[in-house]
Each structure stands twice: as C-alpha cells, then as structure tokens.
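Right after this comes chain A.
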Amino acid sequence: MNGLDILALSASALVGLGIYGLLAARHLLRRVLAFNLVGSGLFLWFGAAGARGGVGVDPIPQALIITGIVVALAASALGVALVVAHARLSGPTLPEEAPCDPEPDNRA
Partner candidate 1 sequence: MNAFLPVLILMTSLLPAGVIFFIPQASHTLRNTINIGAAVAKLALVAWMLLAVAGGASYESVLPLAPGLVLLLRVDALALLFISLSATLWLLTTIYAIFYLGNKAELSRFFGFFSLCVAATTGLALSGSLISFFLFFELLTLSTWPLVAHKQDQASLAAARQYLMFALPASASLLWAIIWLESYTGPVLFTDPPDLSGIEPWKLRTIFALFIAGVGAKAALVPLHGWLPSAMAAPAPVSALLHAVAVVKAGAFGVVRVVFDVFGASDMQALGVDVPLALLASFTILWGSWRALDQGEVKKRLAFSTVSQVSYIVLGAALAGPLAMVGALAHLVHQGLMKITLFFCAGIYDERAGVKKIEGLNGLGQAMPWTSVCFSLGALGMIGLPPLAGFVSKVYLGLGAIEVGAPWVVAVLIASTLLNAAYFLPLVYRLWFLPLGEGVEVSAQAESGAIGLIAPAVVTAAASLGVGLLAASAVSPLGWASLIVARGYLE
Partner candidate 2 sequence: MTPLIWLVIAPLLGALAVLVVPARRMPAVALGAAAATLGAALALAAQVAGLGPRTVLLGGWTPPLGIVLKADGLGTAFAVMAALVMSGVALAARHELAPDKAGARAAYGFWPLMLLVWAALNTVFVSRDLFNLYVGLELLSLAAVALVALAGSREALAAAMRYLLFALTGSLLYLAGVVLTYSAHGTLDMAMLLARVPATGDGVALGLMTAGLMAKTALFPFHVWLPPAHAAAPAPASAMLSALVPKASLVILLRVWFEAMPDAAGDAALLVMAGLGAVAVIWGGVQALVQRKIKLVIAYSTVAQLGYFIIAFPLTGGDSAVKPWSAGAWTGMVFLALSHGLAKSAMFLVAGIWYSACGAQELRDLKGLARALPMSAFAFALAAVTLAGLPPSGGFTGKYLMMQAAFVAGLWPFALVMVAGGLLAAAYLYRPLAALFAKDEAISCAPVSRVRQAVPLALAAAAIILGVLSAEPFSFIKIGKPDAAVEGL
C-alpha cells in the first residue's frame, strides 16, 4: 500500500462518514459538520489526484482546494448562523426536525 492508496482510502472514509451523517443525523449542527466531512474527503481526494504520474506534483488542485476550503468555510458559517438564529426564535430546544417538516398547511 503506497501513500496514494492511503490518501484515497482516507478520502473515501471521510466521504462515507459524511454521507452517513447527512442521512442519519437529525440535528442541524451535525448535518453542517457532516457536510464539512464530505467536503474534506473530496478535497483530500482532489489533492491525491494532483500527485498522479509520480513525477512532481500538479499545483492546480492545491490552488483549487484552497479556494474550495474558503467556500466551504463560508457555507458552514452561514449554516451555523441559520441554526443559531432559528434556535433563538424557537426557544431553548435545539432545532431537530423543525426545518424539514412539510410546508405548513398551505393547500386549498
């Protein structure tokens, strides 16, 4: 098992964990974290893709990963801010299912 395999395996593990979290976690904060896990896994994989061929390292993925991390950070911050704002309005209980309940009665 060479270094690339280790990277690929860890990337897959991260993505898998993240997807599990997205599907299984009800708590919104956990979902935001799960999103970050998947993102990290993808970035790791992307970085590994830059080392293909063995001669030198392709710098483009690294540049893109940095951009991607910034984007993910912004998305997470927005997510957390929404969770907090929602929690403030809904009282001390943390928002479990609330945002995903079907649209309030709006049928004729």
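Criterion applied: all candidates are chains of the complex that A comes from, given by their letters.
Points worth noting:
Everything below uses one rule, namely that contacts are C-beta pairs under 8 Å (C-beta built on N, C-alpha and C of every residue); 3 or more make two chains touch, one makes a residue touch a chain; residues count from 1.
Everything numeric in this text was worked out from a predicted model, so none of it was measured.
The contact partner of chain A in this complex, picked from the candidates 1 or 2, is 2.
Chain A meets candidate 2 in the complex at residues 15, 22, 28, 31, 35, 38-39, 42, 45-46, 49, 52, 58, 60-61, 64, 67-68, 71, 74-75, 78-79, 82-83, 85-86, 89-90, 95, 98-101, 103-104, 106-108.
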